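With one protein chain withheld, the remaining protein chains of the complex are depicted in position.
Up next is chain A:
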Amino acid sequence: MSSKGQELFVREEEEEEDVVMEGQNAVVEDVDMLEEEENDQDHDDDDDDPVIKEIPLYFTGKDENLNILQYVSKQRLVNHKPSEHPLIAAARYKSKSSLWELDVPLDSKAFFNEHKATEDWNGVEVQTLKGVAVENIGQYATFLENEKAYMVPVRTTTQLKPFFKYIDAVTLKRKQEESKLNPTPASQRAQVVTMSVKSVNDSSQNRLTGSLLAHKIADEETPTDLNWAENTIGEFREAMVKESTEHVIKPAQGEEDYLKNLL
């Protein structure tokens, strides 16, 4: 369960990063880009945009499993203040299909239709957010510590969207009830059950491909329940700073080769 712990720790951390990103986008700009701009001294937009300060960059956390969770439906501002990220009641993750599911307790004090929630949808208490993690290359989460920028690679990004599980559940239930109440002639008819032995490698066997297969795998996979931890950012920072002092990255190539390899 150690991996689980790590994942959870990181998840909380990146939450902070998400906020940072929206606030000052320039910080999370691509590293290569930054370097290139520094190299290109003769760029004309440097004239009206002078360098005010140089900040050393530290690459760190190469073994970190950093995931960015984006709350797409969350308001950016509440009463002119950046909104806080919601309280997470439960978190689930399907590793084979990189599927996140977070439960956010509903605020039943205001704008909440108690009746609908209990009567129609069998007592809704949480809002489920769901999203697919997308592999990411080239994005870094950065934080400033002692005038030094520490950059940690981001593994995946996930856009979390509301997922009305309870509606689907109710619909399914209603459908089943309906089919029980109004049996179709087809289902009532006595059926002849035939059995045949099929080779495992039979080609006529249905083979799902592409997205259908992915959905099937996702449906069949049981999610891992994860614990949600808060306020671990300090520890994380420390760990990263420590790591950066332990491992020093040396350039394997010169500038020429770098520019050549860009493409």
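Keep in mind that, in the parts below, a contact is a pair of C-beta atoms (placed from the backbone, for glycine too) under 8 Å apart; a residue touches a chain by one contact, two chains touch by 3 or more; residues count from 1.
Quick note on the criterion: contacts and distances are computed from a predicted model.
Among the names given as "2228_t:CDS:1", "DNA-directed RNA polymerase subunit beta", "Coiled-coil domain-containing protein 22 homolog" or "TBC1 domain family member 10B", UniProt records the absent chain under the name "DNA-directed RNA polymerase subunit beta". The residue touching the chain not shown here, chosen from A:66, A:99 or A:226, is A:99.
One of A:90, A:132 or A:229 touches the chain omitted from the figure, and that residue is A:132. Counting the whole complex, the residues of chain A in touch with the unshown chain are 25, 29-30, 32-33, 36, 45, 68, 70, 72-73, 76, 97-99, 132, 134, 136, 138-139, 157, 159, 161-164, 167-168, 171, 201-203, 206, 208, 210-212, 214-215, 218, 262-263.
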